[in-house]
Every structure is written in structure tokens, then in C-alpha cells.
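Report on one structure; see the data block that follows.
What you see is the complex with one protein chain gone and the rest in place.
Let's look at chain A:
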Amino acid sequence: MSTDTAPRSRGRLPEGDELHRNVVGRQRVGKIWQSVLLACTILGIIVLGLLLFNIINDAFGGVAVQSVVPEEEIFTNRDPASLSQAELIAILEEHLRSRILRNLEREQPLIERSNADLIELINAEIIKPEIVAVYPLNEYLFNRAAITASLAEEHPRAELSFKSWLSSDFLTSPMSSRPELAGVRTAVMGSLWLLLITVLFAFPLGIGAALYLEEYATDKLFDERSPVGRRLNAILHRGSSIIQTNIYNLSGVPSIIYGMLGLAIFVRALESFTSGSFLGATTDATANGRTIMAAGMTMALLVLPVVIISSQEAIRAVPNSLRQASYGLGATRWQTIWKVVLPNALPGILTGTILAISRAIGETAPLIVVGASTFIVTDPSGPFSKFTVLPIQIYNWTSRPQVEFRAIAAAAIIVLLIILLSMNALAIILRNYLRSKRVS
């Protein structure tokens, strides 16, 4: 075993003590790399945690509310519920200007209003509670003393309370220029409509193209024996290999470029289609081509490469032995694709596609280019309406100076994240369901 006599040129493996040192050294290198990888993971988790903290910190917290006129002053220290209708009307008539009163009377005579309505009216028109300060969650929880001190000085009558900016009102109200009243309903509906149109276009187109590229691209569609057929086959073959090699590049093209493409094609060139005017009745005369339809088609274009790539991977993962079994029984190619390849690839296709499309929900840039509205209060009524989407709404709110808008932007981010996470969960559930259906 000794290598003493071996010629030097043959090299030498470490033995004995040297072997020991060598192994210890190699193990040490392994340990170092392991800790580096661990550090990367921890760093990633910390960053994610910070992000979440930031959002939650803004979306929840304290608000200091102060009324223009103190309540006790109006009701002279009596319980509002104990007052009679006449007394309530008296209060209104005492504090409001006659012009406002006349307007109110015209809407509905005060005598005909219930006590509760009148109290609400007094609240809204005379007492007018206002948010005078907003505090993020961490300050509200851990810095109460400082907050109360500064409040006592600046707004002595203000009352501090906890506020969740994410509330059922927030989900069901449309956009408003007053942050306390603004909600995300219009944006959520816009996002869901957009999603629907995107799926409708991207899903069949993407799977179709993936099936062609995987199962048919090597085919000779035309008769090889005639020179024209050979030429056409060569062109087809060339075309699909160009698409195949460029599909990864396409998936890397910045989204704003897809937006410009969408603007040129779907908004401008195909305006009569995307505005819905080809159907005769336009739902939204001012939208022109800047509709959900145009945006959805742009988004479909944007996610198409990723849908194709992930579908291709799913199709490729179907074992060839299954295709052969099918052909061996006398199935045609289409039967094999439809009955064997597609059912077996579907779980993978769906997961990949849903993940690709859920990315589109978070896109902003191309939508701004194709003309999504930034301020819109009417819900979209169909694919040919004007619209806005959550990310644009969030962007719009974060760019305003008032702190309240920052808070509702954070709440809207939570809504967006919940939609994204539930789509990803849906992808996983669907995949597991389809898998279990196939195997058990």
C-alpha cells in the first residue's frame, strides 16, 4: 500500500496524519458554506418580516379624533338619546345657518325625521368629529405617554382610540378624496375583472402554443415530396424554433414595453373592439379603447411567455411511456394528447399558470400606459368599462402627502397580498386535488 516507491509523476493521495488534516479542512469549508447559506436565509426572512411589519404598522394604529364643537356643549351635558324630537330640532336650528337648514328641509322635512337620524345629522353637521392625528401601530402601543402628552398640548379635546384602516367599510366603499371614507371596492373589482380577461386569453393561448411546440413542432405538416411542401415545412420548423428559443427572452422583456405594445395595438388599432363599440352600445363613452378588455389583453400578452414555458415544462414531465402506451393501443396523436398528455400535465399547467397570472395582478406600469384610471368612483360594469386596479390605487394613495392616505395604502396592500396568497393557495389546492384524483 505504501506509495514510497511510486514514481513522483503519478501524484500521491494523503495518508495518515495528512489525511486527517485534509478531511478536517474539507469539513471546515463545508461548515463555513453552510453558515453562509444559513445567513442568506435568515437575511431573507428578516427582510420579509420588516416588510410585513411596515405594512401592518401603517394599516393599524391609533387615531386622535377631535370634534369642531364639543359634544357636551351641544347637548348641554344631557344624554342625546333622552332628548325629544323637538329639542333635537331646536339644537339644529340654533347651530346651523338658515341656508343649510333650508336645504335639509327640502331633502326631507326635519319633523318627519326620526330621532336617530337627527342625532346623526347633528353629529355630521355640527359636532363634526375630525381626525387630527394618526399614529402607527408601534407608536400607539409602546409610546402612549408621549402621544398623550403631545395631544394634551395640541388638541386638548381630542380622544385617542385604536383604528384598523382595514375594515369592512374599506372593502365595500368606492374611492373617495377623503381618506376616512375611501375604500378599495372599485379597485378590487377592476383587478378581478382584469384577472378574468387575462385568464380567458392567456390560458387557452398559452396551453395551445405549449402543446403545439411540445407535441407538433417537429411535424411535417405539408407533403415532403413536393418542393413547395418541403419549403413550407422548413419555414414552419424555422418559425417554431425561433419562438422556442426566444420565448425566454420574451418573458424577460420589461412589462412597460408590453404596455406600449398594448397601447399601440389594443387601445389604438383595435379600438373598435376594445371599446366595445362593435357591439353597438358602448357602456362607457369616455373610455375609448382604454378599457378592461384592452388592459386584460395586454396582461395576457405579458404573462403568455411564462404560461407557455410552464405549460411546456408540465407537458414535458408527462412520462413518454404513457404516450407510447396510448399510441400502442391505436390512439391517434390528438387522442393521445387530449386523453393522456393533457390530463396528466394539467396539475402542473394550472400551478404554473396561476402563479404566472397572479404576478399580473401586481403589475402597474403597463396598465398606466394603456390608460387605467387613477381616480374613479364608479364600479366597472363589464369588460368595456373604464377601470382602476389595486396596485394603481395603492400607488395613487402613497403619493399623497396626508398620513391618512399612507394608512389606507397599507390597508390596500394587505388586501392585495391576501388576493395574491389566496390565488397561490388555490393553485396548490387545485394541483393536489387533480393529483389525488389521478392516482388514488
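Methods note: a residue touches a chain if its C-beta (ideal position, glycine included) is under 8 Å from a C-beta of that chain, and two chains touch if they have at least 3 such contacts; residues count from 1.
To be clear about the criterion, contacts and distances are computed from a predicted model.
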Item to check | Name of the absent chain as recorded in UniProt (options "ATP-binding cassette domain-containing protein", "LLM class flavin-dependent oxidoreductase", "Phosphate ABC transporter, ATPase subunit" or "PDGLE domain-containing protein") | outcome: "Phosphate ABC transporter, ATPase subunit"
Checklist entry - Of the residues A:Pro156, A:Gly252, A:Gly328 or A:Pro401, which one touches the chain left out of the display? => result A:Gly328
Checklist entry - Which listed residue, A:Gln66, A:Ser191, A:Thr291 or A:Asn344, touches the chain dropped from view? => result A:Asn344
Checklist outcome for this item: Touch rule applied to chain A and the missing chain gives residues 218, 319, 321-332, 335, 339-340, 344, 438-440
